[in-house]
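With one protein chain withheld, the remaining protein chains of the complex are depicted in position.
== subunit A ==
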Amino acid sequence: MMHFLLLLSRQGKLRLQKWFTPVTEREKKKVIREMTLMVLACPPRSCNFLLWRDLKIVYKRYASLYFCCGLGDQDNELLTLEVLQRYVELLDQYFGNVCELDIIFNFEKAYFILDEFLVGGEILETSKTVVGIAMEEAETLQETMEEYMSKPTY
């Protein structure tokens, strides 16, 4: 199973963090710091797999963001590269030509999309279209609520 998924900017700022195991706040900060150092130091075109503590780290750079996740020892590293690719495609599908700013200003949407794709460290849905439909319908439900809330009461 995946232990965590982090999105780091090129300047080392955290853009998204998802933890699939219980970790204390202090430990989280430590892991983030170490991942930032490790991943940002890798030269371009180097191997995307690293070893850290007892986890396998798979990272991939997309434009200005580093997607970094920690795997257990039974997990398939090559498949995880595909998982990261799929998540980027889902973000792209939702935002349309996604860039880092989209993820900064709409971070909660990025989390919602992630929750339709990965749950408990495992892949939930392998079809892009199904995830897209789920997001749309949830949005509709939310908008209906908001419209209702913002309508004047008369």
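The definition used in the following text is that contacts are C-beta pairs under 8 Å (C-beta built on N, C-alpha and C of every residue); 3 or more make two chains touch, one makes a residue touch a chain; residues count from 1.
What we mean here is this: contacts and distances are computed from a predicted model.
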Query raised in the report: One chain of this complex is not shown here; going by its UniProt record, which of these names is it: "Serine/threonine-protein phosphatase", "Cardiotrophin-like cytokine factor 1", "Protein O-mannosyl-transferase 1" or "AP-1 complex subunit gamma"?
Result: "AP-1 complex subunit gamma"
Query raised in the report: Residue-wise, where is subunit A in contact with the chain that is not depicted?
Result: 14-17, 19-20, 22-24, 29, 43, 45-51, 74, 76-79, 81-83, 85-86, 104-105, 107-108, 111-112, 115, 119-120, 122-130, 134, 137-138, 141-142, 145-146, 149-150
